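Every protein chain except one is present and positioned as in the full complex.
Presenting chain A:
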Amino acid sequence: MQRWPVVLFLAWVCLLFFAGIGLFMSGFLLTRIELASSSSCSDPVVPPLWERQSLPPGSCWAPQRFSKAVLIIIDALHFEFAHFDPAKTSPLPYENKLGVLHQLATSQPRHARLYRFRADPPTATMQRIKGLTTGSLPTFIDVGSNFASYAIQEDNLLAQLVQNGRRVVFMGDDTWEGLFPKKFFRSYFFPSFNVKDLHTVDDGILQHLYPTVDSGEWDLLIAHFLGVDHCGHKHGPNHPEMAKKLTQMNEMLRSLVDHLGNDTLLLVAGDHGMTETGDHGGDSEKEVNAALFVYSRTPLFGSGPPEEPETVPQVNLVPTVALLLGVPIPYSNIGEVMAELFAGDSDAVSAALEQLSVYHINAKQVYRFLQSYSLVAQDLPAEQLQHLQELFSSAVEEHTQLLTQVHGTTVPPELKPRLGSLIGRFQHYLREARAVCTQSWARFHPLRMVGGCILIASSCLLCYMASELAASSQSLCCSCLLYPLFWGPVGAALLWLVHVFTQEGLDLLLVSSWAAAASQLGFFWHWWGRHLKRARLTGSQPPLASGGLRQRLRAWLGLAFPMGILFFRCGAMFSDSFVVAEARVAPFLLASLVMLLVGKLHWDGHLTVPEGPKQQLLGVSSYRREIWYLLCLVAMLLVCVRLSSFFHQCREEIPQCRPSVFLSPLASLRNTRAKNFFYLLCVALLAGLVYAVQSWLRHYGNLNSSDPLVLFVRWGFPLVVLCIACYWAVASSVDDSLGRLQELVQVAVVVFPRAVYGLASMGLLLLLCNPMTVFAKDTRELAGSIVTPYLGVPGSEVDFLHVIPQIYKRMQESQKSRLERGSCRATVAAYGLGSVYSAALVIALTLLGFLLMLLHSERLSFAFLLLFVEAFVLLHIQTCARGLARDAELFSVPWYAVISWLLAASQFFYSTGHQPIFPAIHWNAAFVGFHLDHSMNLLPAVLVGANTFASHILFAVGCPLLLLWPFVCEMSNSQRKKAKKESQEELQEVEEHMMEMRLRESPEEFSTALLRLGLKYLFVLGAQLLACVCAAMILRRHLMVWKVFAPKFLFESLGFVVSSICLLLGISLVMRVDCAVSTWFSQLRLR
């Protein structure tokens, strides 16, 4: 195979996965953009002048009708819980328990009313609180200005109240604390996390509720009870505990009503419902059907209640409460006022006028919001916005017309029907607007989710089959792999044609997923055709087939153990506890995998010396010598794995967890001594890393030439370390200690990181331009006379052992005719040719490592050291294991190596202080080398992304090392053998040191091997991703979906994207080196 098809094919597979991820994401994650604007009293949405004059003091936009309000939120108060049916003789545990609501509604029909309160999905408490206060439809990701905290940035009811000088008192669920920091006049928070605890929150509220109400020092009092919800999660609704809980709520409401004054509005609301099992989060009928109860001591309604309770969308509460309390409606509200609450006890006409004015205000506000939203985001369809605009302008026009004919509060009788129809038009506009928003913000698309899942699953299957196919045949696979690439555009074009005929809008995502599906079908079709052909061939030779079956069975059994570990890893994604504890699960599985590997080697007898007759007599066996080496490596790996657990970040789900002390930057350390100690340790560690890399390169003779790249490794690496050390020194110094040097420090903080960026990119560029780290000594012309250009030439015996002269048969053969008469010692000695591929990768990895360390806090460089050591040990373990198992297939990387490599990658995601949750992202990485103001968003996103996926990047780029390492290690093994041999044989031994040049000997197999490695890596990554995606899809009703599964899915898919791109880069780098080696050879031949 050529080089290009390999990269192209891998890129195509990556694109298949990306299409799957994109399709799933578009169905699962609904995004919305938060607007930073907020309403104020002086906004021009206020009604025309004649009514403005009558605004009482303390009112904005509309006259204040209540000076105080009590909002009781009973979490998960399903409508059935609040509804009272006296006809029912044997009620279920949750039925007919809130008698006080029914009693009030029947005895005072103009004072109290019960509504169905429709929650918008996602029905998770946090999203519902956002919805109940902003009047908008929060999605899982509200793209706002600040990701780091959960605080609500949008304009909301509480912000409006505080802005207008009202006092808001809160008691209950501590989720509100994070959402509204410093908004409350007084607050009593109680922990909400423990779902098993039914009483702490409720009892806490009851303790403070009545004294607070009686004290009167509040304008809005919010009490958020959690007992009913927790009871649902713990026992389900159909349980005696629920009856007790609801009875307690009933008593609470009964006595609360007695404490209320005449100017107080009481609202009792459920934020969402619950399913039969007591869960919520999705969009089923039971989950969205909550209850709302309104009560006041003064008459509220103009007429009695309707037969069947009305249904009110949850967002409608916000504009209603805002206008009733006389504050502006929050900017992003899309709810509609509940007009009947504005009727009061005046006559029908003035009530209608009143309602008209609030509708007008409401419509103007919604119109303003939609205008500014459509300027920022394109997710609302344009034609519908156009339609809405027409509705609005016609209604407003009629409104102004009508107002000219109205004088004061006297309305000509002929205008009454027009008044009614105008109200209807405003209502229509508001409902249409909300429907448009709901459609694009608050709905899962199950079809897209399933489609995305299927696409990812089939891509995984494709990876597996392609990797097997590439192994079985080399010549044909090219056509089989590349045909599908043409199928993709064909599929896309077909879809496009269909769309051209049906005149519908074209979604880029849909087109790309169609293309992906079509090209996959193409691949599978080709594969099936080949399979049939082969089956026919083998069918004619039955005995071969049975032998093949047994072999295949054995191969399957061999696969079972690494795949079993992968299976456990994927299964763990389906449990929220395991996702939370993944930081401990990945190292556990990694350790198990390696131990199993050793155990299996032992079991198969690879570790023991083949039994001689004498040993057989004794019935004992003894170990080979390499076993100690292997055991030491395993022990080192286990120690690395264990040590890496000291760098973990915490999640809030594990309250007893303490974040690692190494995560905080050095600047936060108070103790100067400790600070200096750690600083010196970090710098020493960096220097040690450079020394280790340089000595590794020197050992393999890659540090001899005078190419710019080698010079960079010799002198540029220490310079990079120096810059990083200076940056750390400046960054960790205490601000005030430097005094006059403050300005210098400001400059240095920016200059040093930029110097590192510059140096590192220079190094990477040099690597790309000329990745050869080979020093060639051409003795053909000189015929024996050795000239020493500079150090590094084998002078002593030690050097001779360390620097391998590579002698090429091909070269020799081509030169033979010319050289026959001359000295037979005339050869080309190339130092470091045997490890030229790995050397390039190691240099690239070191540079990347420096960059990523710079982005992390200083002391996490320990974790990076562990990462490098662990990767090194893993490579050696797999090399050693393959050597012991006498693995003949040097060109195929075993599955356990790939899986352990990926397990290590996810282990170090956690060990570099990350967690798959948004508050755990290291945001300050965006400001390394840059001042606080970024003109564009791309650069900080890249920096934070690089920081978050540091281990994914390093392991994916280093992935080709899995293939190369056994070749590199070939030397040390044969050297050991050589020591025993006679000196005469030494020369012949030297000739056998092909190392990585074995790969060049068979370029076809090399390309295929790289392709297979890439496909295996993508398969394992894809399997993990598939598990995450399935977990998010299946468990989308789970309590933890927005806290655990959805962020995990996001991080995993982003990690997949980063990993696959880096994998491509790593493989391309190897290809680039291969090209350079080819040109080097051809130049040599020409000379």
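We adopt the following convention: a contact is a pair of C-beta atoms (placed from the backbone, for glycine too) under 8 Å apart; a residue touches a chain by one contact, two chains touch by 3 or more; residues count from 1.
Following the convention adopted for this analysis, contacts and distances are computed from a predicted model.
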Just to verify: the chain that's not displayed, which of "Ubiquitin-conjugating enzyme E2 G2", "Protein Abitram", "Phosphatidylinositol glycan anchor biosynthesis class F" or "3-methyl-2-oxobutanoate dehydrogenase (2-methylpropanoyl-transferring)" does UniProt list as its protein name?
"Phosphatidylinositol glycan anchor biosynthesis class F"
Which residue of A:387, A:431, A:554 or A:642 touches the chain not shown here:
A:642
Pick from A:439, A:577, A:695 or A:746: which residue touches the chain that isn't shown?
A:577
The one of A:186, A:239 or A:602 in touch with the missing chain is A:602
With the full complex in mind, choose from A:587, A:701, A:763 or A:929 the residue touching the hidden chain.
A:587
Identify the residues of chain A touching the omitted chain, counting contacts across the whole complex.
196, 575-578, 580-581, 584-585, 587-588, 591-592, 602-605, 608, 619-623, 638-639, 641-642, 645
